[in-house]
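What you see is the complex with one protein chain gone and the rest in place.
For subunit A:
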Amino acid sequence: MTHQTHAYHMVNPSPWPLTGALSALLLTSGLAMWFHYNTLTLLYLGLLTNMLTMYQWWRDIVREGTYQGHHTPIVQKGLRYGMILFIVSEVFFFAGFFWAFYHSSLVPTHDLGGCWPPTGIIPLNPLEVPLLNTSVLLASGVSITWAHHSLMEGKRNNMNQALLITIGLGVYFTALQASEYLETSFSISDGIYGSTFFMATGFHGLHVIIGSTFLMVCLLRQLKYHFTSKHHFGFEAAAWYWHFVDVVWLFLYVSIYWWGS
């Protein structure tokens, strides 16, 4: 029986990169089939296989770390680098949408009326639901910090409560934003205003949903005693992601909702 003599993690061969890549093929070809031939089968298959891959891949990572002990300090360092680099890539993703917004809004063209918001567009009042949304996400930043400190201090009940509150605030934000989407007098096809508004806020909303899901997984793991006061990188990764989502909203609020109104 041979054992490794280093602290790194040599993973077992896994089928999930293959199923993940193929699910990406099904998602993209599924979109093409939906757009051009009005059929949803491939797209649904893509979504299903994508969800299955994500569930099993991350389930395996939990097994490797929590149950098999492979996440040594140096392995954890690599995971930290990985999460940071991923979030940086997401920052660049949003930078594109902000570039598009500022490109169009700083020098509004003649066909928009030479003004921003363009003629005929009635923007949402930034002091109503958008301001509430801002306070909801800022509060969730506070509650997640409370959760982290409770975890580090071994206060189990506090941690569970604070994490639940954070998730609740995330869900509240999503519900509020969904109702706002129904309230707008403009749609995504209402010129460049509609495009920039819904692409930027839409992708942000998707990230809130992703972040809330990540936090829910953390809550489940916390209830199952996976986290210790010293070792809980999964939770830290979720917290970093959540703070990123909060910061993107602040930029959205100031740029699109406030300055852009």
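By definition in this document, a residue touches a chain if its C-beta (ideal position, glycine included) is under 8 Å from a C-beta of that chain, and two chains touch if they have at least 3 such contacts; residues count from 1.
Everything that follows uses one rule, which is that contacts and distances are computed from a predicted model.
Engineer: What name does the UniProt record list for the absent chain among "aldehyde dehydrogenase (NAD(+))", "Cytochrome c oxidase subunit 7A2, mitochondrial", "ER membrane protein complex subunit 2" or "RM41 protein"?
Structural biologist: Checked against "aldehyde dehydrogenase (NAD(+))", "Cytochrome c oxidase subunit 7A2, mitochondrial", "ER membrane protein complex subunit 2" or "RM41 protein": the hidden chain maps to "Cytochrome c oxidase subunit 7A2, mitochondrial".
Engineer: Based on the whole complex, identify which of A:L48, A:A175, A:I210 or A:V254 touches the chain you can't see.
Structural biologist: Among A:L48, A:A175, A:I210 or A:V254, only A:L48 touches the chain that is not shown.
Engineer: Of A:T66, A:T134 or A:T196, which residue touches the hidden chain?
Structural biologist: Looking across A:T66, A:T134 or A:T196, the contact with the absent chain belongs to A:T66.
Engineer: Check the options A:N12, A:N38, A:S89 or A:S189 and report the residue that touches the missing chain.
Structural biologist: Of these options, the touching residue for the absent chain is A:N12.
Engineer: Across the whole complex, list the residues on subunit A that are touched by the chain not included here.
Structural biologist: Residues in contact with the chain left out: 1, 11-16, 18-19, 22-23, 25-26, 29-30, 33, 36-37, 41-42, 45-46, 48-49, 52-53, 56, 60, 63-64, 66-69, 223-226.
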